[in-house]
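For reference, the structure discussed in these notes is given below.
All protein chains of the complex are present and in place, except for one that has been dropped.
After this line comes subunit A, so read on.
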Amino acid sequence: MRTLDGTAVRVALFATCLADTLFPETAKATVRLLERLGCVVDFPQAQTCCGQMHFNTGYRDQARPLADNYTRVFSSYDAVVIPSGSCTGMVREVYPDLTGSPASQAIANTYELSEFLVDVLGVTDVGAYFPHRVTYHPTCHSLRMLGVGEKPLRLLENVRGLDLVELPDADSCCGFGGTFALKNAETSTAMLGDKMSCVLTTRAEVVTAGDSSCLMHIGGGLSRLRTGVRPVHLAEILASTEEDPWRATR
């Protein structure tokens, strides 16, 4: 991947606080994938968290410095790629108002992973190999806030060995909703129960999505019931190749 003057695209990874802390394999996979596609990837170490949890729980004042930090840290890259629809939605939909800098380059250059692959790099076949039965859950923010539509599905369809099964009621929420999962734990769990039922009817080995948070929720329920169905982030599936296949790390 080259820019007009022939230099490689300089991509910054915003790993998200969740993947950075709890799901490092997702962030590593994103780096591997982007480098395989010819990007020069940087991880600016001054990054922390997008502030979505604070903002969505009503703590706007606490979210603002985190948003300001983001726009500062990512101001000088060709693109910022986030392996999360939800954090991308926060940056794109909320930051213009929250930071008071609607024209910020960092905001304009921010992409969710599947958007970046399909819209910017123009690829739907990333050369991946993942010999498993997989079902895809479109997360609410990627689906409705960003409108990524069929992009993740098109990427998955082109993965060698992958048996893609349609998830019934795919577009209904898994019940995560950030602090909603704690403040309204019972309702959240009722929603999760129905999502798990749908996942289980597909007989998939792996449930994938573009957000570590929703996967942590769905995966947490599937693990509690010892279903054996694994949550695997879209980035990890796309990074997996015949030479360097995906492996469960825990």
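The definition used in the following text is that a residue touches a chain if its C-beta (ideal position, glycine included) is under 8 Å from a C-beta of that chain, and two chains touch if they have at least 3 such contacts; residues count from 1.
By our rule, contacts and distances are computed from a predicted model.
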*Which of the following names does UniProt give to the chain that is not shown: "LutB/LldF family L-lactate oxidation iron-sulfur protein", "ATP-binding protein", "Multiple sugar transport system permease protein" or "Radical SAM-linked protein"?*
"LutB/LldF family L-lactate oxidation iron-sulfur protein"
*Looking beyond the chains shown, say which of A:L37, A:V80 or A:C140 touches the absent one.*
A:C140
_If I consider the whole complex, including the chain that's not displayed, which of A:Y95, A:F116 or A:F176 touches that chain?_
A:F176
*Contact residue for the chain not shown (choose from A:T7, A:T21 or A:T201)*: A:T21
*Footprint of the hidden chain on subunit A, which residues?*
15, 17, 19-25, 27-28, 43, 45-49, 51, 53-60, 62-63, 65-66, 69, 140-141, 143-145, 171-173, 175-192, 194, 216-217, 219-221, 223-224, 249-250
